[in-house]
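First, the structure itself, so that you have it in front of you.
Heads up, one of the protein chains got dropped from this complex, but the rest are sitting where they should.
Chain nomenclature is as follows: A and B, assigned in order of appearance, with residue numbering initiated at 1 for each chain independently.
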Amino acid sequence: MPIEIPIPTVTQVIFLVMALFTAACGLMVVISRNLFHSALFLVGALFGVAAIFVLLEAEFLAVGQVLVYIGAIATLIVFAIMLTRGMMRGRTSPMNHVSGRGALGALVFFVALLAFLKKVPWPEQAQAIPVDESLIAGLGDKFVTTYVVAFEAVGLLLMVALIGAVMLARDR
Amino acid sequence: MQTVPYWGDVVTGWLTGLGLPEGWALFIAYVVGAGILITYAMLSALLLIWITRKVVSRIQDRIGPNRVGPYGLVQTVADALKLLSKEQISPAYADPAAYNLAPILSVAGTLMVLAVIPFAPGLIGVDLNVGALYIVALGSIGIMAALMAGWGSHNKYALLAGFRVVAQLLSYEIPMVLSILTVVFLTGTMRMQAIAEFQALRIFGFNLGLGWLGILMPASMLIFFISSLAEAELTPFDLLEAESELIAGFHIEYSGMKFAMFFLAQFVNSWILGAILATLFLGGWQGPLVDQIPILGLVYFMAKAYGIYLVQQWIRGTFPRVRIDQLMYFAWKVLVPGMVILLMYQAIVQKLPVALGIQYLLVFLGNIALIGVVGVVLKRYFEQEKIRTKRSFSPRTLVGTMQPAPEGAD
Partner (left out) sequence: MLTQYAFVLIMVGVALSVPILAILANYFLSPHKPDPVKTDVYESGMKTVGDAWVQFRAQYYLIGLVFVLFDVEALFLFPIAVAYDKLAFFATMETILFILMLLAGLIYAWRKDALEWQ
């Protein structure tokens, strides 16, 4: 009996490519010997995640991912690398005395995620998503009604982070 | 009003009419569309560089390029050909991956913004729901490119310049985002095409096309313009390049086409920022009779975008350069607080229980007030600066050595 291999749709192919790209970049972040290269691979991985958000039709999240994580956080990470003295030269060893335990922890987490994936009752049929801006407007509406406490907590958190950063940097 | 169909639907419909399957028709239409957009950007870059040279040289009482082609129009093509034959010197200790990727990313990040710019009714690469945010997000690719170029070159100047340019881009991105946010608050949409459509002014159903947001929100427009000058590293914020006194910024170690890519990205970027300003605040393709003759929109849009580009070059030719501490002062202590307060004011005004016209009037008055406050702050700052520079440079030591020449002496 011949095995029927289903022809993948374009979306599936793009997803596969992006997922592999993200995973490969993520792996390179960990095993790259040069700290700056690790940061660049992190940017690649974040781009891959943004692309996957697009495939899930979560365009606002995708753009936000690029804006905040690549534009701001990755830049901040590079600035942090430049603050360190010895790390700039590259040639840091990716291994240290806790790497074994770290790998074990990652494996346990992966298994837990797999188990979780099995448990979730994924819907068989995708819901139709509106093509206009009502999704984004709905998000904005939820910010100030249902999730208003979380929203204001985010504001508070941002303020605390700013004050903390100023204190740390000034009292050096 | 007749609605103009989206170009992608028209081309796809025509191709499927020829008997192509729908997926392929879409693919071909999009590849052709993207190709036209980017070819246009490349050709316009040649024109933009020529405009810059001509305008700046006229301001400086020079003639500018006038040998190759009529009015020196082909000069840029000749330069591009020259750069094509230049050796690509790779610095010995450079980091090859970062060094070679940086110019590519710099150009690609700039060109991709073109996808959401509405050129005319129905003539927009793609009208994304998050268009305004997409533009801001792509700016982060430019930031990464600058960091990679600075670090990858293995050169202290490049690294320093790269870091400073990133600090500059970060500082001015905030007022820029906030001024885009004021537009989104007013229009209630992030789609670029919808923002352009919002700026129609209908009197008895006739579209004058003059409801420009820049008239309503002059402070937002000015702050967007100033931030766009900083984002494009133009005068008065070009202190990293400072072509009259310093070696080039983070691209000091680049030569040949790799250097040309940074150069190209900078020119195209300043035009694109002007085009975004035109779309957000000057009505984009809006203008009289645009409903009757949609192609007129393209003319209006181009006139506005190139007009803003000319203003940028005018500023380039006439303004002095700011210092880096002034740059940071202006971004964080003038523009950001001003924009945040304006945003809060606008949020309150838009919820006041009064007629829409009065809301608009209040928004306008708030903008004027902000311009006034910024003007006063800047005036005080420059008065203090005058006193400070007088103190640090005391001309008393020169008395007696620099006498005016006596009459008749040659």
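Everything below uses one rule, namely that contacts are C-beta pairs under 8 Å (C-beta built on N, C-alpha and C of every residue); 3 or more make two chains touch, one makes a residue touch a chain.
Since this is a predicted model, take the numbers as computed values, not measurements.
Visitor: Which listed residue, B:10, B:43, B:348 or B:365, touches the chain dropped from view?
Guide: Within the whole complex, the residue contacting the unshown chain is B:348.
Visitor: Taking the entire complex into account, which one of B:26, B:47 or B:242 touches the absent chain?
Guide: Checking each option in B:26, B:47 or B:242, the one touching the absent chain turns out to be B:26.
Visitor: Would you mind spotting which of B:4, B:108 or B:208 touches the chain that isn't drawn?
Guide: Selected residue, touching the omitted chain: B:108.
Visitor: Can you tell me which of B:15, B:148 or B:178 touches the chain that was removed from the display?
Guide: B:178
Visitor: Which candidate, A:16, A:95, A:113 or A:129, sits in contact with the chain we can't see?
Guide: Checking each option in A:16, A:95, A:113 or A:129, the one touching the absent chain turns out to be A:129.
Visitor: Using the document's contact rule, name the residues of chain B that touch the chain not shown here.
Guide: For chain B, the residues touching the absent chain are 8, 26-27, 30-31, 33-35, 37-38, 42, 83-93, 100, 103-104, 107-108, 111-112, 114-115, 125-129, 132-133, 151, 153-159, 163, 166-167, 170-171, 173-174, 177-178, 181, 184-185, 188-190, 247, 252-253, 256-258, 260-261, 324-325, 327-329, 332-333, 336-337, 340-341, 343-344, 347-348, 350-351.
Visitor: Which chain A residues would touch the chain omitted from the figure, given the whole complex?
Guide: Counting only chain A, the missing chain is touched by 11, 14, 54-55, 57, 59-60, 64, 67-68, 71-73, 75-76, 79-80, 82-85, 88-89, 129, 131, 133, 136-141, 143-145, 148, 151-152, 154-156, 158-163, 165-167, 169-170, 172.
Here is the rule we go by: only the chains that are shown with their structure count from here on.
Visitor: Could you please state the distance in Å, as a whole number, between where the Cα atoms of chain A are centred and where those of chain B are centred?
Guide: 30
Visitor: Under the stated contact criterion, what part of chain B meets chain A in this complex?
Guide: Result: residues 23, 95, 97-98, 128-130, 133-134, 136-141, 143-144, 147-148, 151, 163, 166, 170, 173, 189-191 of chain B touch chain A.
Visitor: With touch defined as at the start, can you tell me which chain A residues reach chain B in the complex?
Guide: Residues in contact with chain B: 10, 34, 36-37, 40, 43, 59-60, 63-64, 66-67, 70-72, 74-75, 78-79, 82, 131-133, 135-136.
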